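A single protein chain has been omitted from the complex, and every remaining protein chain is retained in its original position.
Naming follows writing order (A, B and C), and every chain is counted from residue 1.
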Amino acid sequence: MNTIIAPEIYAQQWHNSDPLSIASLRGKVVAVHAFQMLCPSCISHGLPQASAIHELYASDQVQVIGLHSVFEHHSVMTPEALKVFIHEYRLGFPIAIDQPVEHGPIPKTMAAYQLQGTPSLVLIDRAGRIRLNHTGRVNDMQVGNAIGQLLKEAPVAEDAPVQKAASAPAATHAPSEKNTDSKKSERCNSDHCSI
Amino acid sequence: MNTIIAPEIYAQQWHNSDPLSIASLRGKVVAVHAFQMLCPSCISHGLPQASAIHELYASDQVQVIGLHSVFEHHSVMTPEALKVFIHEYRLGFPIAIDQPVEHGPIPKTMAAYQLQGTPSLVLIDRAGRIRLNHTGRVNDMQVGNAIGQLLKEAPVAEDAPVQKAASAPAATHAPSEKNTDSKKSERCNSDHCSI
Amino acid sequence: MNTIIAPEIYAQQWHNSDPLSIASLRGKVVAVHAFQMLCPSCISHGLPQASAIHELYASDQVQVIGLHSVFEHHSVMTPEALKVFIHEYRLGFPIAIDQPVEHGPIPKTMAAYQLQGTPSLVLIDRAGRIRLNHTGRVNDMQVGNAIGQLLKEAPVAEDAPVQKAASAPAATHAPSEKNTDSKKSERCNSDHCSI
Partner (left out) sequence: MNTIIAPEIYAQQWHNSDPLSIASLRGKVVAVHAFQMLCPSCISHGLPQASAIHELYASDQVQVIGLHSVFEHHSVMTPEALKVFIHEYRLGFPIAIDQPVEHGPIPKTMAAYQLQGTPSLVLIDRAGRIRLNHTGRVNDMQVGNAIGQLLKEAPVAEDAPVQKAASAPAATHAPSEKNTDSKKSERCNSDHCSI
(Lines give C-alpha, C1' and ligand atoms only; values in the text may rest on other atoms or scores of the structure.)
Protein backbone atom coordinates (compact mmCIF):
# COMPACT_ATOMS: atom_id res chain seq x y z
CA MET A 1 0.00 0.00 0.00
CA ASN A 2 1.16 3.51 -0.83
CA THR A 3 1.79 5.02 2.56
CA ILE A 4 2.80 8.54 1.60
CA ILE A 5 1.14 11.03 3.91
CA ALA A 6 -0.64 13.63 1.79
CA PRO A 7 1.18 16.99 1.85
CA GLU A 8 -0.73 20.08 2.88
CA ILE A 9 -2.60 22.29 0.42
CA TYR A 10 -0.56 25.47 0.01
CA ALA A 11 -3.17 27.97 -1.08
CA GLN A 12 -2.91 31.56 -2.14
CA GLN A 13 -6.68 31.94 -1.80
CA TRP A 14 -9.84 29.87 -1.28
CA HIS A 15 -13.24 30.02 -2.98
CA ASN A 16 -16.50 28.58 -1.65
CA SER A 17 -14.89 27.78 1.70
CA ASP A 18 -12.75 28.95 4.55
CA PRO A 19 -9.22 27.57 4.28
CA LEU A 20 -9.11 23.79 4.64
CA SER A 21 -6.13 21.81 5.84
CA ILE A 22 -5.50 18.20 4.92
CA ALA A 23 -4.53 17.55 8.54
CA SER A 24 -7.89 18.76 9.83
CA LEU A 25 -9.75 16.47 7.38
CA ARG A 26 -8.35 13.31 9.01
CA GLY A 27 -11.24 10.87 9.34
CA LYS A 28 -12.80 11.81 6.01
CA VAL A 29 -11.94 10.66 2.50
CA VAL A 30 -10.55 13.61 0.52
CA ALA A 31 -10.73 13.99 -3.27
CA VAL A 32 -8.37 16.65 -4.61
CA HIS A 33 -9.07 17.61 -8.21
CA ALA A 34 -6.25 19.64 -9.75
CA PHE A 35 -7.19 21.66 -12.82
CA GLN A 36 -6.38 24.68 -14.96
CA MET A 37 -9.25 26.86 -16.12
CA LEU A 38 -8.11 26.76 -19.76
CA CYS A 39 -7.41 22.99 -19.87
CA PRO A 40 -10.06 21.49 -22.22
CA SER A 41 -10.14 18.05 -20.60
CA CYS A 42 -10.57 19.61 -17.15
CA ILE A 43 -13.69 21.41 -18.36
CA SER A 44 -15.22 18.50 -20.25
CA HIS A 45 -14.29 15.73 -17.83
CA GLY A 46 -12.47 16.59 -14.59
CA LEU A 47 -14.60 19.39 -13.19
CA PRO A 48 -17.95 17.69 -13.92
CA GLN A 49 -16.58 14.60 -12.17
CA ALA A 50 -15.49 16.66 -9.16
CA SER A 51 -18.99 18.17 -9.03
CA ALA A 52 -20.51 14.69 -9.19
CA ILE A 53 -18.40 13.54 -6.23
CA HIS A 54 -19.41 16.68 -4.35
CA GLU A 55 -23.09 15.92 -5.00
CA LEU A 56 -23.02 12.18 -4.32
CA TYR A 57 -21.31 12.12 -0.94
CA ALA A 58 -22.17 13.74 2.39
CA SER A 59 -19.55 16.33 3.31
CA ASP A 60 -18.77 14.59 6.59
CA GLN A 61 -17.73 11.51 4.60
CA VAL A 62 -15.99 12.83 1.49
CA GLN A 63 -14.46 16.29 1.06
CA VAL A 64 -13.88 17.50 -2.49
CA ILE A 65 -11.18 20.13 -2.98
CA GLY A 66 -10.59 21.80 -6.31
CA LEU A 67 -6.99 22.88 -6.78
CA HIS A 68 -6.20 25.48 -9.43
CA SER A 69 -2.63 24.51 -10.23
CA VAL A 70 -1.42 26.79 -13.00
CA PHE A 71 1.83 25.60 -14.52
CA GLU A 72 1.64 27.45 -17.85
CA HIS A 73 0.15 30.67 -19.20
CA HIS A 74 0.29 32.20 -15.71
CA SER A 75 -0.40 35.70 -16.96
CA VAL A 76 -3.93 34.84 -18.13
CA MET A 77 -5.08 32.17 -15.67
CA THR A 78 -5.03 34.69 -12.84
CA PRO A 79 -6.98 34.66 -9.57
CA GLU A 80 -9.27 37.30 -11.03
CA ALA A 81 -9.94 35.17 -14.12
CA LEU A 82 -10.53 32.09 -11.98
CA LYS A 83 -13.13 33.97 -9.97
CA VAL A 84 -15.12 34.65 -13.15
CA PHE A 85 -14.63 31.04 -14.27
CA ILE A 86 -16.00 29.64 -10.99
CA HIS A 87 -18.96 32.00 -11.27
CA GLU A 88 -19.79 31.16 -14.89
CA TYR A 89 -19.43 27.40 -14.39
CA ARG A 90 -21.32 27.54 -11.09
CA LEU A 91 -18.79 25.39 -9.26
CA GLY A 92 -19.97 24.86 -5.69
CA PHE A 93 -17.19 22.92 -3.96
CA PRO A 94 -14.17 24.43 -2.16
CA ILE A 95 -11.44 25.54 -4.56
CA ALA A 96 -7.91 26.51 -3.58
CA ILE A 97 -5.55 28.53 -5.74
CA ASP A 98 -2.25 26.70 -5.66
CA GLN A 99 0.53 28.93 -4.33
CA PRO A 100 3.03 30.16 -6.93
CA VAL A 101 6.74 29.77 -6.20
CA GLU A 102 9.39 32.37 -6.88
CA HIS A 103 11.44 30.27 -9.30
CA GLY A 104 9.82 28.01 -11.84
CA PRO A 105 6.33 27.60 -13.24
CA ILE A 106 5.04 24.76 -11.05
CA PRO A 107 3.08 25.89 -8.00
CA LYS A 108 3.87 24.62 -4.53
CA THR A 109 1.10 22.05 -3.88
CA MET A 110 1.38 20.61 -7.37
CA ALA A 111 5.09 20.06 -6.73
CA ALA A 112 4.49 18.59 -3.29
CA TYR A 113 2.02 16.06 -4.72
CA GLN A 114 4.27 15.45 -7.76
CA LEU A 115 1.33 15.91 -10.11
CA GLN A 116 2.20 15.33 -13.76
CA GLY A 117 -0.36 17.75 -15.24
CA THR A 118 -4.07 18.52 -15.27
CA PRO A 119 -6.63 17.14 -14.70
CA SER A 120 -5.24 15.12 -11.82
CA LEU A 121 -7.25 13.27 -9.21
CA VAL A 122 -5.76 12.51 -5.81
CA LEU A 123 -7.64 10.38 -3.30
CA ILE A 124 -6.60 10.58 0.35
CA ASP A 125 -7.81 8.05 2.88
CA ARG A 126 -9.26 8.67 6.34
CA ALA A 127 -5.75 8.36 7.76
CA GLY A 128 -4.40 11.10 5.52
CA ARG A 129 -2.49 8.88 3.10
CA ILE A 130 -2.42 9.25 -0.69
CA ARG A 131 -4.14 6.21 -2.19
CA LEU A 132 -4.67 7.33 -5.79
CA ASN A 133 -2.71 9.93 -7.74
CA HIS A 134 -3.67 9.96 -11.41
CA THR A 135 -3.16 12.49 -14.19
CA GLY A 136 -5.64 12.19 -17.08
CA ARG A 137 -9.11 10.73 -17.20
CA VAL A 138 -10.46 8.13 -14.79
CA ASN A 139 -14.01 7.03 -15.44
CA ASP A 140 -16.82 7.61 -12.95
CA MET A 141 -17.25 3.94 -12.05
CA GLN A 142 -13.58 3.65 -11.14
CA VAL A 143 -13.72 6.79 -9.01
CA GLY A 144 -16.87 5.58 -7.25
CA ASN A 145 -15.26 2.20 -6.66
CA ALA A 146 -12.09 3.74 -5.19
CA ILE A 147 -13.97 6.13 -2.89
CA GLY A 148 -16.39 3.39 -1.86
CA GLN A 149 -13.48 1.20 -0.78
CA LEU A 150 -11.80 4.02 1.15
CA LEU A 151 -15.04 4.83 2.95
CA LYS A 152 -15.13 1.30 4.36
CA GLU A 153 -11.72 1.61 5.98
CA ALA A 154 -11.40 2.55 9.62
CA PRO A 155 -9.20 5.59 10.33
CA VAL A 156 -5.76 4.37 11.41
CA ALA A 157 -4.57 5.11 14.91
CA GLU A 158 -2.78 8.41 15.43
CA ASP A 159 0.55 6.70 15.99
CA ALA A 160 0.46 4.41 12.96
CA PRO A 161 3.82 4.37 11.21
CA VAL A 162 3.70 6.28 7.96
CA GLN A 163 6.39 7.47 5.60
CA LYS A 164 7.03 11.20 5.63
CA ALA A 165 6.50 13.03 2.36
CA ALA A 166 9.39 15.33 3.08
CA SER A 167 11.25 14.25 -0.01
CA ALA A 168 8.35 14.67 -2.35
CA PRO A 169 8.75 18.33 -3.29
CA ALA A 170 12.39 17.84 -4.21
CA ALA A 171 11.41 15.36 -6.89
CA THR A 172 9.62 18.01 -8.88
CA HIS A 173 12.72 19.79 -10.07
CA ALA A 174 12.92 17.49 -13.03
CA PRO A 175 9.42 18.04 -14.44
CA SER A 176 9.68 21.79 -14.08
CA GLU A 177 12.70 21.73 -16.34
CA LYS A 178 10.63 20.16 -19.08
CA ASN A 179 8.49 23.25 -19.04
CA THR A 180 10.04 25.03 -22.02
CA ASP A 181 8.23 27.01 -24.65
CA SER A 182 9.38 24.73 -27.42
CA LYS A 183 7.17 21.94 -26.08
CA LYS A 184 4.15 24.18 -25.59
CA SER A 185 2.10 22.94 -28.51
CA GLU A 186 2.15 19.30 -27.41
CA ARG A 187 1.24 19.89 -23.79
CA CYS A 188 -2.53 19.50 -23.92
CA ASN A 189 -4.01 16.52 -25.69
CA SER A 190 -7.55 15.14 -25.58
CA ASP A 191 -6.83 13.46 -22.26
CA HIS A 192 -4.89 16.04 -20.26
CA CYS A 193 -2.33 18.86 -20.12
CA SER A 194 1.07 17.71 -18.88
CA ILE A 195 4.00 19.57 -17.39
CA MET B 1 -29.09 -3.44 6.80
CA ASN B 2 -31.21 -5.37 4.32
CA THR B 3 -30.55 -8.96 5.23
CA ILE B 4 -32.60 -10.75 2.58
CA ILE B 5 -30.67 -13.69 1.21
CA ALA B 6 -30.63 -13.44 -2.58
CA PRO B 7 -32.89 -16.03 -4.20
CA GLU B 8 -31.47 -18.37 -6.82
CA ILE B 9 -31.40 -17.55 -10.52
CA TYR B 10 -34.04 -19.72 -12.18
CA ALA B 11 -32.80 -19.96 -15.73
CA GLN B 12 -34.30 -21.52 -18.79
CA GLN B 13 -30.96 -21.20 -20.57
CA TRP B 14 -27.53 -19.54 -20.20
CA HIS B 15 -25.39 -17.64 -22.69
CA ASN B 16 -21.65 -16.98 -22.41
CA SER B 17 -21.37 -19.28 -19.41
CA ASP B 18 -22.19 -22.61 -17.85
CA PRO B 19 -25.10 -22.31 -15.41
CA LEU B 20 -24.20 -20.18 -12.39
CA SER B 21 -25.84 -20.45 -9.00
CA ILE B 22 -26.00 -17.62 -6.53
CA ALA B 23 -25.08 -20.08 -3.78
CA SER B 24 -21.85 -21.05 -5.52
CA LEU B 25 -20.84 -17.39 -5.89
CA ARG B 26 -20.64 -16.87 -2.12
CA GLY B 27 -17.46 -14.91 -1.43
CA LYS B 28 -17.81 -12.72 -4.53
CA VAL B 29 -19.87 -9.60 -5.06
CA VAL B 30 -22.60 -10.33 -7.63
CA ALA B 31 -24.22 -7.73 -9.89
CA VAL B 32 -27.44 -8.97 -11.49
CA HIS B 33 -28.65 -6.78 -14.33
CA ALA B 34 -32.23 -7.57 -15.35
CA PHE B 35 -33.22 -6.39 -18.81
CA GLN B 36 -35.54 -6.93 -21.75
CA MET B 37 -34.04 -6.83 -25.23
CA LEU B 38 -36.67 -4.33 -26.48
CA CYS B 39 -36.50 -2.01 -23.46
CA PRO B 40 -34.92 1.27 -24.72
CA SER B 41 -33.39 2.30 -21.40
CA CYS B 42 -31.81 -1.14 -21.00
CA ILE B 43 -30.03 -0.72 -24.33
CA SER B 44 -28.92 2.88 -23.83
CA HIS B 45 -28.04 2.67 -20.15
CA GLY B 46 -28.35 -0.66 -18.32
CA LEU B 47 -26.47 -3.03 -20.62
CA PRO B 48 -23.52 -0.65 -21.25
CA GLN B 49 -23.25 -0.29 -17.48
CA ALA B 50 -23.30 -4.05 -16.98
CA SER B 51 -20.53 -4.36 -19.59
CA ALA B 52 -18.53 -1.67 -17.78
CA ILE B 53 -18.79 -3.59 -14.49
CA HIS B 54 -17.74 -6.76 -16.31
CA GLU B 55 -14.69 -4.99 -17.72
CA LEU B 56 -13.63 -3.11 -14.59
CA TYR B 57 -13.59 -5.94 -12.07
CA ALA B 58 -11.71 -9.22 -11.96
CA SER B 59 -14.13 -12.14 -12.23
CA ASP B 60 -12.98 -13.63 -8.94
CA GLN B 61 -14.08 -10.42 -7.21
CA VAL B 62 -17.27 -9.35 -8.99
CA GLN B 63 -19.55 -11.58 -11.06
CA VAL B 64 -21.89 -9.86 -13.50
CA ILE B 65 -25.03 -11.77 -14.49
CA GLY B 66 -27.38 -10.51 -17.14
CA LEU B 67 -30.95 -11.67 -16.57
CA HIS B 68 -33.38 -11.56 -19.47
CA SER B 69 -36.63 -11.12 -17.55
CA VAL B 70 -39.41 -10.81 -20.10
CA PHE B 71 -42.66 -9.64 -18.54
CA GLU B 72 -44.41 -8.34 -21.67
CA HIS B 73 -44.40 -9.09 -25.41
CA HIS B 74 -43.28 -12.66 -24.70
CA SER B 75 -43.99 -13.84 -28.22
CA VAL B 76 -41.28 -11.65 -29.76
CA MET B 77 -38.61 -11.50 -27.04
CA THR B 78 -37.92 -15.20 -27.45
CA PRO B 79 -34.76 -17.15 -26.65
CA GLU B 80 -34.01 -17.27 -30.37
CA ALA B 81 -34.34 -13.47 -30.66
CA LEU B 82 -32.20 -12.95 -27.56
CA LYS B 83 -29.45 -15.06 -29.09
CA VAL B 84 -29.31 -12.70 -32.08
CA PHE B 85 -29.45 -9.68 -29.79
CA ILE B 86 -26.49 -10.90 -27.70
CA HIS B 87 -24.56 -11.54 -30.90
CA GLU B 88 -25.29 -8.15 -32.48
CA TYR B 89 -24.58 -6.20 -29.28
CA ARG B 90 -21.48 -8.30 -28.55
CA LEU B 91 -22.37 -8.83 -24.93
CA GLY B 92 -19.64 -10.84 -23.27
CA PHE B 93 -20.85 -11.51 -19.74
CA PRO B 94 -22.99 -14.47 -18.57
CA ILE B 95 -26.67 -14.01 -19.39
CA ALA B 96 -29.50 -16.14 -18.02
CA ILE B 97 -32.96 -16.35 -19.56
CA ASP B 98 -35.39 -15.97 -16.69
CA GLN B 99 -37.69 -18.99 -16.42
CA PRO B 100 -41.30 -18.40 -17.54
CA VAL B 101 -44.10 -19.51 -15.24
CA GLU B 102 -47.26 -21.22 -16.29
CA HIS B 103 -49.68 -18.57 -15.06
CA GLY B 104 -48.92 -14.88 -15.41
CA PRO B 105 -46.44 -12.84 -17.37
CA ILE B 106 -43.71 -12.37 -14.75
CA PRO B 107 -40.89 -14.92 -14.91
CA LYS B 108 -39.73 -16.82 -11.86
CA THR B 109 -36.48 -15.04 -10.88
CA MET B 110 -37.98 -11.61 -11.45
CA ALA B 111 -40.78 -12.54 -9.08
CA ALA B 112 -38.41 -14.01 -6.51
CA TYR B 113 -36.37 -10.79 -6.49
CA GLN B 114 -39.53 -8.66 -6.55
CA LEU B 115 -38.14 -6.59 -9.41
CA GLN B 116 -40.41 -3.73 -10.44
CA GLY B 117 -39.38 -3.61 -14.11
CA THR B 118 -36.34 -3.25 -16.36
CA PRO B 119 -33.57 -2.23 -16.20
CA SER B 120 -33.05 -3.38 -12.62
CA LEU B 121 -29.74 -3.67 -10.85
CA VAL B 122 -29.35 -6.01 -7.89
CA LEU B 123 -26.13 -6.08 -5.88
CA ILE B 124 -25.45 -9.12 -3.72
CA ASP B 125 -22.72 -9.08 -1.11
CA ARG B 126 -20.06 -11.72 -0.47
CA ALA B 127 -22.38 -13.34 2.05
CA GLY B 128 -25.16 -13.75 -0.49
CA ARG B 129 -27.40 -10.96 0.77
CA ILE B 130 -29.24 -8.42 -1.39
CA ARG B 131 -27.75 -4.99 -0.68
CA LEU B 132 -29.16 -2.95 -3.57
CA ASN B 133 -32.29 -3.62 -5.60
CA HIS B 134 -33.10 -0.72 -7.90
CA THR B 135 -35.33 -0.41 -10.96
CA GLY B 136 -34.42 2.45 -13.29
CA ARG B 137 -31.15 4.26 -13.84
CA VAL B 138 -28.34 4.43 -11.30
CA ASN B 139 -25.30 6.40 -12.39
CA ASP B 140 -21.88 4.81 -12.81
CA MET B 141 -20.31 6.58 -9.85
CA GLN B 142 -23.03 5.30 -7.53
CA VAL B 143 -22.63 1.75 -8.84
CA GLY B 144 -18.84 1.92 -8.45
CA ASN B 145 -19.24 3.29 -4.95
CA ALA B 146 -21.67 0.54 -3.94
CA ILE B 147 -19.54 -2.28 -5.36
CA GLY B 148 -16.37 -0.75 -3.88
CA GLN B 149 -17.94 -0.78 -0.45
CA LEU B 150 -19.14 -4.39 -0.79
CA LEU B 151 -15.70 -5.52 -1.91
CA LYS B 152 -14.23 -4.29 1.35
CA GLU B 153 -16.54 -6.41 3.46
CA ALA B 154 -15.41 -9.75 4.76
CA PRO B 155 -17.64 -12.69 3.88
CA VAL B 156 -19.90 -13.38 6.84
CA ALA B 157 -19.50 -16.65 8.68
CA GLU B 158 -21.54 -19.58 7.37
CA ASP B 159 -23.81 -19.53 10.37
CA ALA B 160 -24.59 -15.82 10.44
CA PRO B 161 -28.28 -15.23 11.08
CA VAL B 162 -30.03 -14.08 7.95
CA GLN B 163 -33.67 -13.72 7.10
CA LYS B 164 -35.05 -16.27 4.69
CA ALA B 165 -36.43 -14.90 1.46
CA ALA B 166 -39.14 -17.52 1.46
CA SER B 167 -41.89 -14.94 1.45
CA ALA B 168 -40.47 -12.87 -1.33
CA PRO B 169 -42.00 -14.63 -4.34
CA ALA B 170 -45.47 -14.42 -2.84
CA ALA B 171 -45.31 -10.66 -2.86
CA THR B 172 -45.21 -10.56 -6.62
CA HIS B 173 -48.82 -11.48 -7.13
CA ALA B 174 -49.79 -7.85 -6.88
CA PRO B 175 -47.51 -6.45 -9.58
CA SER B 176 -48.43 -9.20 -11.99
CA GLU B 177 -52.02 -8.12 -11.76
CA LYS B 178 -51.10 -4.67 -13.00
CA ASN B 179 -49.93 -6.30 -16.18
CA THR B 180 -52.99 -5.61 -18.29
CA ASP B 181 -53.08 -4.57 -21.90
CA SER B 182 -54.87 -1.36 -21.08
CA LYS B 183 -51.77 -0.01 -19.36
CA LYS B 184 -49.39 -1.13 -22.07
CA SER B 185 -48.66 2.26 -23.55
CA GLU B 186 -47.40 3.78 -20.31
CA ARG B 187 -45.06 0.98 -19.32
CA CYS B 188 -41.78 2.16 -20.79
CA ASN B 189 -40.63 5.71 -20.14
CA SER B 190 -37.22 7.28 -20.65
CA ASP B 191 -35.99 5.72 -17.42
CA HIS B 192 -37.31 2.18 -17.45
CA CYS B 193 -40.10 -0.27 -18.29
CA SER B 194 -42.24 -1.19 -15.30
CA ILE B 195 -44.48 -4.12 -14.60
CA MET C 1 -25.83 14.51 -61.20
CA ASN C 2 -27.16 11.09 -60.28
CA THR C 3 -30.30 10.84 -62.32
CA ILE C 4 -31.57 7.45 -61.19
CA ILE C 5 -35.30 7.61 -60.60
CA ALA C 6 -36.05 6.23 -57.15
CA PRO C 7 -37.70 2.80 -57.30
CA GLU C 8 -41.00 2.25 -55.54
CA ILE C 9 -41.25 1.10 -51.93
CA TYR C 10 -42.38 -2.52 -52.00
CA ALA C 11 -44.03 -2.92 -48.63
CA GLN C 12 -45.49 -5.92 -46.90
CA GLN C 13 -47.15 -3.65 -44.34
CA TRP C 14 -47.14 -0.01 -43.15
CA HIS C 15 -47.07 1.48 -39.66
CA ASN C 16 -48.09 5.01 -38.69
CA SER C 17 -49.44 5.68 -42.18
CA ASP C 18 -51.54 4.51 -45.06
CA PRO C 19 -49.40 3.08 -47.85
CA LEU C 20 -47.19 5.71 -49.47
CA SER C 21 -45.83 5.55 -52.97
CA ILE C 22 -42.69 7.30 -54.10
CA ALA C 23 -44.51 8.38 -57.26
CA SER C 24 -47.21 10.15 -55.29
CA LEU C 25 -44.61 12.06 -53.25
CA ARG C 26 -43.29 13.89 -56.34
CA GLY C 27 -42.82 17.53 -55.36
CA LYS C 28 -41.57 16.73 -51.85
CA VAL C 29 -38.12 15.76 -50.68
CA VAL C 30 -38.19 12.17 -49.40
CA ALA C 31 -35.82 10.72 -46.80
CA VAL C 32 -35.87 6.92 -46.69
CA HIS C 33 -34.15 5.48 -43.64
CA ALA C 34 -33.52 1.73 -43.95
CA PHE C 35 -32.95 -0.11 -40.68
CA GLN C 36 -33.14 -3.42 -38.88
CA MET C 37 -34.59 -3.46 -35.39
CA LEU C 38 -31.62 -5.40 -33.98
CA CYS C 39 -28.92 -3.30 -35.69
CA PRO C 40 -27.10 -1.38 -32.89
CA SER C 41 -26.05 1.56 -35.02
CA CYS C 42 -29.62 1.97 -36.32
CA ILE C 43 -30.88 2.33 -32.76
CA SER C 44 -28.14 4.64 -31.51
CA HIS C 45 -27.77 6.78 -34.63
CA GLY C 46 -30.05 6.15 -37.61
CA LEU C 47 -33.49 6.09 -36.03
CA PRO C 48 -32.91 9.15 -33.80
CA GLN C 49 -31.74 10.99 -36.92
CA ALA C 50 -34.85 9.92 -38.85
CA SER C 51 -36.99 11.17 -35.96
CA ALA C 52 -35.10 14.48 -35.98
CA ILE C 53 -35.79 14.93 -39.71
CA HIS C 54 -39.45 14.09 -39.08
CA GLU C 55 -39.63 16.75 -36.35
CA LEU C 56 -37.68 19.49 -38.12
CA TYR C 57 -39.50 19.61 -41.44
CA ALA C 58 -43.12 20.20 -42.34
CA SER C 59 -44.64 17.07 -43.86
CA ASP C 60 -45.61 18.88 -47.05
CA GLN C 61 -41.92 19.64 -47.62
CA VAL C 62 -40.04 16.54 -46.45
CA GLN C 63 -41.49 13.04 -46.08
CA VAL C 64 -39.59 10.61 -43.83
CA ILE C 65 -40.10 6.91 -44.53
CA GLY C 66 -38.65 4.24 -42.28
CA LEU C 67 -37.93 1.02 -44.16
CA HIS C 68 -37.49 -2.17 -42.18
CA SER C 69 -35.20 -4.07 -44.53
CA VAL C 70 -34.36 -7.36 -42.86
CA PHE C 71 -31.50 -9.16 -44.61
CA GLU C 72 -30.41 -11.47 -41.77
CA HIS C 73 -32.01 -13.18 -38.76
CA HIS C 74 -35.39 -13.11 -40.50
CA SER C 75 -36.99 -15.48 -38.04
CA VAL C 76 -36.69 -13.04 -35.13
CA MET C 77 -37.06 -9.63 -36.78
CA THR C 78 -40.64 -10.40 -37.69
CA PRO C 79 -43.51 -8.00 -38.36
CA GLU C 80 -44.89 -8.84 -34.93
CA ALA C 81 -41.55 -8.01 -33.27
CA LEU C 82 -41.26 -4.78 -35.25
CA LYS C 83 -44.67 -3.71 -34.03
CA VAL C 84 -43.47 -4.00 -30.43
CA PHE C 85 -40.22 -2.23 -31.30
CA ILE C 86 -42.05 0.73 -32.87
CA HIS C 87 -44.27 0.93 -29.81
CA GLU C 88 -41.44 0.79 -27.27
CA TYR C 89 -39.26 3.29 -29.14
CA ARG C 90 -42.24 5.56 -29.81
CA LEU C 91 -41.39 6.04 -33.46
CA GLY C 92 -43.90 8.40 -35.02
CA PHE C 93 -43.04 8.53 -38.71
CA PRO C 94 -44.36 6.18 -41.43
CA ILE C 95 -42.55 2.84 -41.48
CA ALA C 96 -42.79 0.24 -44.24
CA ILE C 97 -41.84 -3.40 -43.87
CA ASP C 98 -39.71 -4.23 -46.86
CA GLN C 99 -41.21 -7.09 -48.89
CA PRO C 100 -39.40 -10.43 -48.59
CA VAL C 101 -38.54 -12.30 -51.77
CA GLU C 102 -38.87 -16.01 -52.32
CA HIS C 103 -35.23 -16.73 -52.99
CA GLY C 104 -32.47 -15.02 -51.05
CA PRO C 105 -32.30 -12.98 -47.87
CA ILE C 106 -32.44 -9.45 -49.30
CA PRO C 107 -35.91 -7.93 -49.45
CA LYS C 108 -37.29 -6.35 -52.58
CA THR C 109 -36.94 -2.59 -51.92
CA MET C 110 -33.48 -2.99 -50.46
CA ALA C 111 -32.42 -4.77 -53.64
CA ALA C 112 -34.10 -2.19 -55.88
CA TYR C 113 -32.21 0.62 -54.13
CA GLN C 114 -28.99 -1.44 -54.03
CA LEU C 115 -28.55 -0.70 -50.33
CA GLN C 116 -25.36 -2.13 -48.88
CA GLY C 117 -26.64 -2.64 -45.33
CA THR C 118 -28.24 -0.80 -42.43
CA PRO C 119 -28.55 1.98 -41.46
CA SER C 120 -28.87 3.47 -44.93
CA LEU C 121 -30.13 6.91 -45.77
CA VAL C 122 -31.57 7.66 -49.20
CA LEU C 123 -32.54 11.20 -50.18
CA ILE C 124 -34.90 11.65 -53.10
CA ASP C 125 -35.41 15.04 -54.71
CA ARG C 126 -38.69 16.72 -55.64
CA ALA C 127 -38.42 15.18 -59.10
CA GLY C 128 -38.19 11.66 -57.71
CA ARG C 129 -34.49 11.13 -58.31
CA ILE C 130 -32.03 9.51 -55.87
CA ARG C 131 -29.57 12.19 -54.76
CA LEU C 132 -27.91 10.51 -51.78
CA ASN C 133 -27.62 6.80 -51.04
CA HIS C 134 -25.36 6.14 -48.09
CA THR C 135 -24.89 3.11 -45.83
CA GLY C 136 -23.42 3.92 -42.41
CA ARG C 137 -23.44 7.09 -40.39
CA VAL C 138 -23.90 10.56 -41.84
CA ASN C 139 -23.80 13.39 -39.33
CA ASP C 140 -26.79 15.65 -38.71
CA MET C 141 -25.19 18.74 -40.23
CA GLN C 142 -24.53 16.89 -43.49
CA VAL C 143 -28.09 15.58 -43.60
CA GLY C 144 -29.50 19.04 -42.91
CA ASN C 145 -27.25 20.52 -45.58
CA ALA C 146 -28.32 17.94 -48.18
CA ILE C 147 -32.03 18.30 -47.46
CA GLY C 148 -31.73 22.10 -47.36
CA GLN C 149 -30.20 22.09 -50.83
CA LEU C 150 -32.86 19.76 -52.23
CA LEU C 151 -35.63 21.92 -50.80
CA LYS C 152 -34.40 24.86 -52.85
CA GLU C 153 -34.70 23.01 -56.13
CA ALA C 154 -37.74 23.42 -58.30
CA PRO C 155 -39.55 20.19 -59.23
CA VAL C 156 -38.48 19.17 -62.72
CA ALA C 157 -41.05 19.07 -65.47
CA GLU C 158 -42.99 15.85 -65.95
CA ASP C 159 -41.26 15.07 -69.19
CA ALA C 160 -37.68 15.66 -68.07
CA PRO C 161 -35.39 12.93 -69.35
CA VAL C 162 -34.33 10.60 -66.60
CA GLN C 163 -32.57 7.28 -66.59
CA LYS C 164 -34.75 4.31 -65.83
CA ALA C 165 -33.80 2.31 -62.76
CA ALA C 166 -34.81 -0.91 -64.47
CA SER C 167 -31.37 -2.40 -64.17
CA ALA C 168 -30.91 -1.60 -60.53
CA PRO C 169 -32.55 -4.66 -58.97
CA ALA C 170 -30.48 -7.04 -61.09
CA ALA C 171 -27.29 -5.66 -59.57
CA THR C 172 -28.21 -7.01 -56.17
CA HIS C 173 -27.55 -10.64 -57.00
CA ALA C 174 -23.92 -10.21 -56.07
CA PRO C 175 -24.37 -8.83 -52.56
CA SER C 176 -26.95 -11.42 -51.68
CA GLU C 177 -24.40 -14.11 -52.38
CA LYS C 178 -22.11 -12.65 -49.74
CA ASN C 179 -24.80 -13.42 -47.24
CA THR C 180 -23.35 -16.65 -45.86
CA ASP C 181 -23.30 -17.76 -42.28
CA SER C 182 -19.53 -17.88 -42.20
CA LYS C 183 -19.37 -14.09 -42.41
CA LYS C 184 -22.05 -13.54 -39.80
CA SER C 185 -19.82 -12.35 -37.00
CA GLU C 186 -18.28 -9.52 -38.99
CA ARG C 187 -21.49 -8.08 -40.36
CA CYS C 188 -22.31 -5.44 -37.79
CA ASN C 189 -19.62 -3.04 -36.66
CA SER C 190 -19.90 0.20 -34.71
CA ASP C 191 -20.95 2.02 -37.87
CA HIS C 192 -23.42 -0.30 -39.58
CA CYS C 193 -24.53 -3.82 -40.52
CA SER C 194 -23.61 -4.78 -44.05
CA ILE C 195 -24.96 -7.39 -46.40
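As a working rule, a residue touches a chain if its C-beta (ideal position, glycine included) is under 8 Å from a C-beta of that chain, and two chains touch if they have at least 3 such contacts.
Being a predicted model, the structure only gives us computed values, none of them experimental.
Residue C:Asn139 is the one among C:Asn16, C:Ser59, C:Ser75 or C:Asn139 that touches the chain missing from this view.
One of C:Ile53, C:Leu91 or C:Ile130 touches the chain omitted from the figure, and that residue is C:Ile53. For chain A, the residues touching the absent chain in the complete assembly are 38-40, 43-44, 73, 75-78, 80-81, 84-85, 87-89, 184-185, 188, 193. For chain C, the list of residues touching the undisplayed chain reads 52-53, 56, 139-149, 151-153.
Quick note on the criterion: only the chains that are shown with their structure count from here on.
Between chain A and chain C, the least number of touch steps comes to 2.
With centres set at the average Cα position, the gap from chain A to chain C is 51 Å.
The residues of chain C never reach two or more other chains; the list is empty.
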